[in-house]
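Okay, here's the structure, questions in a sec.
All protein chains but one are shown in place.
Naming follows writing order (A, B and C), and every chain is counted from residue 1.
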Amino acid sequence: MIIVEFSVVPIGRGESVSKYVAEAIKILENENIKYEVTPMGTIFETERLSYAFNIIEKAHEAVIRAGAKRVITSIKIDDRRDKERKMEDKVKSVLERLSVEK
Amino acid sequence: MIIVEFSVVPIGRGESVSKYVAEAIKILENENIKYEVTPMGTIFETERLSYAFNIIEKAHEAVIRAGAKRVITSIKIDDRRDKERKMEDKVKSVLERLSVEK
Amino acid sequence: MIIVEFSVVPIGRGESVSKYVAEAIKILENENIKYEVTPMGTIFETERLSYAFNIIEKAHEAVIRAGAKRVITSIKIDDRRDKERKMEDKVKSVLERLSVEK
Partner (left out) sequence: MIIVEFSVVPIGRGESVSKYVAEAIKILENENIKYEVTPMGTIFETERLSYAFNIIEKAHEAVIRAGAKRVITSIKIDDRRDKERKMEDKVKSVLERLSVEK
């Protein structure tokens, strides 16, 4: 399972960018995938990297279609092949260590 | 309010890094700040950039103290001066736009 | 023109990762594109986002084929539609401002 975080930021369209970010997230809504909106980006999981890129490309283009003339898109991909794990497993395995040690 | 996302990744200590990441998060536990662990990093808010860097430096050093010989720390800082807003406000303003348009 | 920076980091294969990074850069060598290796990543320019993702996917897979069981790939895309500019233009426009003001 590949876990992906990305953010699409329009440059030069004012300080408030939520209107544009919403356009990017609508792309995820229309796909049938599990995703999570955080204060700093959007995280989703997928089994195929090409699919992840396909979604992010659509999100990036959606922000341009909404009027942005310059867009900076940041992506972080965590691809682990030795072990099955999901988005929530990563958080759980860290938090469990914290509580065990308390 | 400054919103900060960061991750501290030990390189070369095996594929599983949650033991190290837990050490970084313990730093946040010991400070009296609001933070959120996501599948891809840790997000917190603060009013002072120097305080954010101080925390991240401690987290970075904690991972080295736990045995890492090489660490890559990624940080993203979103500093908005025209308007008061908190971590949860960023998510809310995007999600509200989505539901309004449905 | 889209300017892209990316890095592919194998996690858990030792502190030295240049063997793996070289595999990623070989992908760029085999494509006919302009690229630049920096101490922190690889930068290239392209006119199509899908092509950029195609190259990065190949680079990511090359590192896994070289033996990595976990890979973190970071990508930053700067896509500007209002103006033609190349990789070197971005550096030049900043450096010119510095020298003008001196």
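In the analysis below, contacts are C-beta pairs under 8 Å (C-beta built on N, C-alpha and C of every residue); 3 or more make two chains touch, one makes a residue touch a chain.
Small disclaimer: the values here were computed from a predicted structure and weren't measured.
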Touch partners, limited to displayed chains, of the chain removed from view: A, B, C
Residue among B:E29, B:E57 or B:E88 touching the omitted chain: B:E57
Sites on subunit C contacted by the missing partner chain, in the whole complex: 3, 5, 15-16, 18-19, 21-22, 25-26, 29, 36-41, 43, 45, 74, 76, 78, 80, 82-83, 87-88, 90-91, 93-95, 97-98, 101
Hidden partner interface residues of subunit A, rising order: 9, 11-17, 69-70, 72, 74
Subunit B residues touching the omitted chain (full complex): 49-50, 53, 56-57, 60-61, 64, 68-82
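Here, only the chains that are shown with their structure count from here on.
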Approximate Å spacing (C-alpha centroids) for the pair subunit B, subunit C: 25
Subunit A-subunit B separation of Cα centroids, rounded to whole Å: 16
Whole-Å separation of chain centres (CA-atom averages), subunit A against subunit C: 20
Touching two or more other chains - residues of subunit C: 69-70, 72, 74
